[in-house]
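Input: one structure, supplied below.
Now for chain A:
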Amino acid sequence: MLEVEKLDVSYGGIQAVRGLSLHVRKGEVVSLIGSNGAGKTTTLNAICGVIPSRGSIRYNGKEINGLPTHKIVKEGIVMVPEGRRVFPKLTVANNLLMGAYSRKISKSILQQETDFVYHLFPRLAERKNQLAGTMSGGEQQMLAIGRALMADPKLLILDEPSMGLAPIVVKDIFKTIREIKERGMTILLVEQNASMALSVADRCYVLENGEIRFNDTADNLRKQDIVKKAYLGA
Partner candidate 1 sequence: GCAGGKSTQTNSGKDAKDGADTIKIGWYGPLTGPTATDGTHSRDAALLAVEQVNAAGGINGKKVELVAEDDQGKPEEALKAVQKLINSDKVVALVGGAYSGPSKTVAPKVQEAKIPMVVAYAVHPDVTKGGDYVNRVIYTGPVQGKAMADYAVNQLKKKNFAVLYVEIDYGKSIYGAFKAEVEKMGAKVVIDRPFKMGDKDFSSILTAVKAANPDALYVVGYYNEASAIVKQAKELGISAQLLGVDGFDSPKYLELGKSNTEGSIFTTSFYTSDQREVVQKFVKAWSAKYKGEPDMLSSQSYDAAMVILEALKKAGSDKEKLAKAISETKDFEGTSGKITFGKDHEVIKPVVFMNVKDGKFQYVTSKVYQ
Partner candidate 2 sequence: MVTLLKVQGITKQFGGLLAVDGVNLEVRQGEILGLIGPNGAGKTTFFNILTGLYVPDEGSIEFEGRAIHGLKPFQIANCGISRTFQNIRLLKEETVLENVKVGMFGKTSSGLWSSILGLKRAKEEERLTEEESLRILETVGLKGYEGSLAGSLSYGNQRRVEIARALVSKPKLLLLDEPTAGMNAEEVQEMSSLIRQIRKNGTTVILIEHNVAMVVGLCDRVAVLDHGIKIADGTPQEIVENPDVIEAYIGKEEMTEVV
């Protein structure tokens, strides 16, 4: 579904990602892990066209590198960005509405989908009319995920969805991820909480210094020593 080949990204002369290739098949959950500064966020941003990059990014066979972000979103790739980035001065409800911006759907379907998000995150339902900027960090994270779901993504990209969330919510969120996965959604996941990531992922790429160090199925990786030590805290 998504094929990235020889991706290079540099920030003013400094290369953050070098010759990175990865692919995601339809219906898969693929996880990217790596230490701080490895280039995970950079890779995701490049895929979404938020930052310019060299190399090829194909989505369903179509080259999307170079397209503006909003067109990429229309193709069905939706990202929950690092640091949440909810619209601070819009209400929770309007933030969710923005999620559905590029879809042409009827009011009733919109309502249904909104209710689904409220069902996933009851806290959001309680705070429908609160301005997003005044919500706690975790609440904002829920909102960011909910907002992305509203876009009905074909490929959902999550950048550290568990960051700053209470354990009980992390659990919920991964449950949700599993749920969406079961419904057939394709997911590309960046996550520091490697054990959680490996528990939902089918396959996993390990990034170091902007390059893919190795990749394998989640089950195999769980057994690898390096991964255990560095990412699973064992």
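What we mean here is this: contacts are C-beta pairs under 8 Å (C-beta built on N, C-alpha and C of every residue); 3 or more make two chains touch, one makes a residue touch a chain; residues count from 1.
On how the list was made: all candidates are chains of the complex that A comes from, given by their letters.
These figures come from a predicted structure and were not determined experimentally.
Here chain A appears alone, and the candidate among 1 or 2 that touches it in the complex is 2.
Contact residues on chain A toward candidate 2 in their complex (touch as defined above): 11, 14, 33-38, 41, 82-83, 123, 134-139, 141-142, 160, 163-171, 192, 194-195, 229-234.
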